[in-house]
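The block that comes next holds subunit A.
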Amino acid sequence: MTMPLTPVWFIALPLLLAFASPLWVRLRLLMPLLVGTPAALLALALGLLPAVRTAPLLETIVIAPPLGIHLQLDSASWLLVALINFAGVVVGAFLWLGETEPYLRERRAFILILLLIAGCNGMVLTGDLFNLYVFLEIAGVSAYALSALRRDAPALEAGLKYLIIGSVAAIFFLFAVVLIYLQTGNLSLAAVARGFSEIPGPMQMLIGLLMLIGLGIKTELFPFNFWVPDIYQGSHPAVASLYSGILVKAFLFVLFHLVFLFLADPGVAGAWLMGLGAITMLVAETVALRQEDLRRMLAYSSLGQIGLITLALGFGVESTTAGGLFHMVNHTLVKLLLFLTAAILLRSFVSARIADFAGAGRARPLAGALFVLGALAVMGLPPLSGFASKLWILKGFAEAGVFWPVALILLAALIEAGYYFRWIKVLYEPRTEVAIEPSEGRWAYLPIGVVAGLIVLLGVAPFLVDDLFIEGARSLLDRTATLVAVLGAGS
Partner candidate 1 sequence: MSLILKLFFFAVSLSPTALLMGWDGHLTWTLLDGVGLSLTLTPLAAFFLLLLALAAPLVALPMLRRPADWPSLALYAALLAGMQLLLLAGDFVSFFIGWEIMTWSSYLLLLRSPRTEMATSQSYILFNLASAFLLLAGIMVFYGLTGSFDIRPLVGPTQPQQLALALLFGLAFLIKVGTLPLHIWVPRSYDEAPDIFSAFLSAAISKMGVYGMILLLTLFPEALTGLYGRLLNGPAAGYLLAWVGVITAIVATYKAISQEDMKRLLAYSSIAQVGYITTAVGVGSSLALGGALYLALVHTLVKLLLFISVAGIVLQTGQRRFNDLGRLIERMPISFFGVLIGIIGLAGMPPLPGFAAKYLVFVSLVDARWLLLLAAMILSSTAAFIYCYKLIYAPFLGHANSAGAREAKEAPWPYLVPQVILMALLFGLGVFPGFAIEVLIDPVLTALRMAPLGGSSWAVLTTAYGGYDGVVLMSVFVTAFVLVTGLFLLLRGRMRRAGSPYDLSYAGEVPTEETPLHYGAGMGRELRRIPLVGWILRHSSQGFYLGLTRQMRAAAGLLGGFYAGNPQTWILLAVVVFAVVLGLQAVTGGI
Partner candidate 2 sequence: MHAILDSLAMIGVSYIMGFLFYGFYRQLNARVQRRWGPSIWQNFFDNMKFFFKSETLVHGPMFFFGPMIIMAGAFTTVLFVPFLKDSNWLQGYSQYGNLILIIYLLVVGPLGNALAVGSSGNPFGVMGVTRGLTRLMGLEVPFFLGLGLVMLQHETTSVHAIMAAQDGLAHWGIVTNPIAFCVILLPFIASQNGSPFDVVGAPVEVYAGPRVEFGGRLLGVLMTQNMMMSIAKLVLVTDLFLGGATNILVLILKAFALFVLTTAVSMVFPRLRTEQAVDFFWKVPLGLGVLGVILTVWLPWSA
């Protein structure tokens, strides 16, 4: 029996391996598999790339859409899938090589991380609204449990808070799904998209709002993102890197996928999202100014970047969208770098308070340098990758002759510099005695180093990958092509 290499594996493989975990414990394969699974999926994604670039891959399960369920791997979702699995490899490798805390190296964490990856892959790939809900909940539940994994008061508190707010988001989302089904009688995204314009206006509005709240909470947009810093603070930084790196990105993708697919003219919704993105960005960057806790600071910075990506994607023009997708990738890389470096620093310096980091960069030169690199990249300073994507976004706005986002993005970047450089300064504070825990395995730096290398590479030579993002943007924006691909030419 041949095993066809289809997109199903992106969901099936991690699920299978996660549920068979007792076996791996006995075989001492837990850690290799934690790295190997996303690595295999990444390889699979790379293998599928040529095919995806010619035409979107549709994987039909049982019966064809619109009645059946299908998975769709197009240029846009390919980017996300590759990103999610790459992040999985990096975090897995960090947990394995870095001799992290034992609770992150046990079976439970293994299951949850694989489930999280499966959930994110599923959300991105699925072409069915209810499946989307299911994957959203899978990713959600695994995230709640991951937060609480440390089982001390802050971790449990983070888990509980995450669970409460996440459930509320899920209810809103489910409500919207229910309304959509009741209105259109369909759950297939393409079919819903075809019929969406026939839904009466007020009901469209209501569905849109419910979706916005449900996904807004999940994608951490401004009036709905107050939970984020608490959760990032309570979770282990490696876990937080997964949240910021892949979970939010998957939700963002879903949000814009739905917007661009459902609405024939996404102008109004796009403007709303641009507004929300801009507010998110400015508010988050401003609040971050007075953060004294490293993890919270990174959380706010993450919010700011999400706002920027939303602003760029909401504009709905090819070059800002491509830039936005590129920025999504860059932000994932940067946040992986920063959170994992933060994990190393936190282990060495026990506390996450800014005052306790004085001189940390001098005591741990490598970690300090990596943190600086990440900070420079997240602020979009050349020659790092954050600059390339920001330039792309700005260029898109300038081409369109719309300058207020340019001004806001630059203002936000300036505010962002205000706190990142404060941290950098503290890291290099001259201090003679720094209490250092004994040095941990140097191998922990390997995955971080790979990410850092990628950040530099993508900054210096973004032309290596820019075609992928342009194609991704096209497939995200081109509604009719998706409809034709799923439903056939006659639709």
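Quick note on selection: all candidates are chains of the complex that A comes from, given by their letters.
The criterion applied here is as follows: contacts are C-beta pairs under 8 Å (C-beta built on N, C-alpha and C of every residue); 3 or more make two chains touch, one makes a residue touch a chain; residues count from 1.
Everything quoted here is computed from the prediction, not taken from an experiment.
For subunit A in this complex, the touching partner among the options 1 or 2 is candidate 1. By the touch rule above, subunit A contacts candidate 1 in their complex via residues 160-161, 164-165, 168, 201-202, 205-206, 209-210, 213, 216-217, 223-224, 226-227, 229-230, 283, 286-290, 319, 322, 326, 365, 372, 376, 379, 381-383, 387-388, 391-392, 394-395, 397-399, 401, 403, 406-407, 410-411, 413-415, 417-418, 421-422, 424-426, 428, 430, 462-463, 466, 470.
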